[in-house]
Structures are given as C-alpha cells and as structure tokens.
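As you look at this complex, bear in mind that one protein chain is not there, while each of the others sits in place.
Chains: A, B and C, in written order; residue numbering restarts at 1 for each.
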Amino acid sequence: MGEGCHEPEASDKSVVQPNKDALLKRLSRIEGQVRGIGGMIESDRYCVDVLTQIAAAKSALDAVALQLLENHVKGCVTQAIVDGDAAARIDELIAVVRKIR
Amino acid sequence: MGEGCHEPEASDKSVVQPNKDALLKRLSRIEGQVRGIGGMIESDRYCVDVLTQIAAAKSALDAVALQLLENHVKGCVTQAIVDGDAAARIDELIAVVRKIR
Amino acid sequence: MGEGCHEPEASDKSVVQPNKDALLKRLSRIEGQVRGIGGMIESDRYCVDVLTQIAAAKSALDAVALQLLENHVKGCVTQAIVDGDAAARIDELIAVVRKIR
Partner (left out) sequence: MGEGCHEPEASDKSVVQPNKDALLKRLSRIEGQVRGIGGMIESDRYCVDVLTQIAAAKSALDAVALQLLENHVKGCVTQAIVDGDAAARIDELIAVVRKIR
C-alpha cells in the first residue's frame, strides 16, 4: 500500500505526509523568513541584502516541494502503479514538476 | 540622484524602496500563503494541491524580487554609474541575478 | 513491462525512448538554435535579442527534459515499482528532478 495515500473520493483525496511534523516546522521557519524580509524592507535595508534573503526563502520552499514530490511518488504514484492505473497519475506528476520548477 | 539610495557607509547602506507599502503588502500576503501551505499539510490535503500552492508562493516571491531588482537598478546602480564608479555595483547586480533565479 | 527499459546490467542500462525520432528531431532543432545564437553574436546582434534566443533554447531543452522524465517514470520507475524494488529508483528520480530545474 503506498504510504499515506487514502483515496475515499478522487476529488477530496487526503494524504497524511509521512514526515508531517518536519514539513510543518520547515514551513513555519519559511513563514518567519518571509516576515523577516518584510522587516528588512520596513527598516530600509539594502536591496541586495533583501534579494539574498528572498533567494534563501525560495530555495527553502524548493526543498519542501522536493520532499513532497518524493512523498507523492512513494505514496500515491506507487499506489496507482501497483493498482495498474498509473497513466493519469503520471501525467499529473509531470505537470506538477513543470509547475514547481 | 538615484531614487532612495543613501550610502552613509558602504557596509550599512540603506535604501527606502519607492513602492515600500506595496512591497510590504505583497510580502504579508506571501506570508499568509506559506501559512496556508502549512494548514494544507496539517489537514492532510492531497500532495499535488499543496505543491501547486508552493509554486504559487514561489512565483509571488519571484515577482517581489524582480520589483526590488528594478528598484535597485533605477536607484543604487544608476547612482553608481552617474558617480562613475559602477564596476563593483554591476558585478554585485549580476551576482544577485544569479542567486534569485 | 515498463516501456523501453531493459536492464541487462545495472551500470549500462539501456533505454529505447518510445518517441525516439521526435526527440532526435527536437534536439537537432535545438542544436540549430544554439548555432543561430552564435551567428547572432558573430554578426553583433543586440544583446537583448540574443538573450531572448537563449531563453528560447533553454525552454526547448526543458521540454525535452520533461518528455524524457515522463518516459522514465512510465518506463524504468514503473518497472522498478512493479518489481517491488523502487526505493533507489525513486531517490534517483527526485535527484534528477532537482538537477533539471
């Protein structure tokens, strides 16, 4: 059974992320980073310093996205392949890879 | 005079962003987006839906970065070129463009 | 059987891409684009025009990468999951998604 992927109904699929707490911690840190960027602009910090922090927040979001992608492949995509009905799930996977780049 | 760019001392340059309030509003919205992504994981939302929101938060950060870049070129970089000492500022500009991509 | 993925030996895996001719045509067009970019610089074309063509060649490469990624998931990753030994293949998939972004 693919980890975490329960599909009562296609539209409201629910997924318990295996590393849920760690993901939530990272997201709350990123929230703090974004608040910090606002604070830098509030206190008229130099543009390049602010831009450097934006790059850091973006790469933190990237890292969360890659972890979710891994969870998704190990969970829902694996489950769909095991169930023999993977085509739609793989198309969805490639579409979301295109989006998060 | 380049808009907003006051250089009392190289290390603690300060820049009053011309569109400061708008930038702060956008950043607080992005903060809300990141909090919302945490909420989606908290409530076990489908991975692809969460990834789609991460892509949206990233592109909102990108848009803020490009606005800051424009302000920086119109402010500090323009000021450095007018003062005839642009080399370091342009190298710094290219380095930050590399970072925010 | 995952389309195209023959694994005589782990190290020299070979994969017959299902849409091989189309991929080769696209790559030869991209080769022409890159040659054209050289021609633009040779004939002193305006920097922004050259940069616009570089962006086009990059996104053409991106499109080929996404097609290969889809082939890979439908082929080798699916095969590994069906064979019940997917962990290494999924880690490899996530690592290559990180690279091609």
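Just so we're on the same page, contacts are C-beta pairs under 8 Å (C-beta built on N, C-alpha and C of every residue); 3 or more make two chains touch, one makes a residue touch a chain.
All of these numbers come straight from a predicted model, not from anything done at the bench.
The chain not shown here is in contact, across the full complex, with B, C. Those residues of chain B that touch the chain absent from the view are 62, 66, 69-70, 73-74, 77-78, 81-82, 86, 90-91, 93-94, 97-98, 100-101.
Annotation for chain C: contacts to the undisplayed chain at residues 12-17, 20, 23-24, 27-28, 30-31, 34-35, 37-38, 41-42, 44-48, 50-52, 54-55, 57-58, 61-62, 64-65, 68-69, 71-72, 75-76, 92, 96, 99-100.
Please note the rule applied: only the chains that are shown with their structure count from here on.
In whole angstrom, the spacing between the mean C-alpha positions of chain A and chain B is 21.
We define each chain's centre as the mean of its Cα atoms; on that basis chain B and chain C are separated by 31 Å. Centre-to-centre separation of chain A and chain C, using mean CA positions: 23 Å.
Counting partners per residue, chain A has 62, 69, 100 as the residues that reach two or more other chains.
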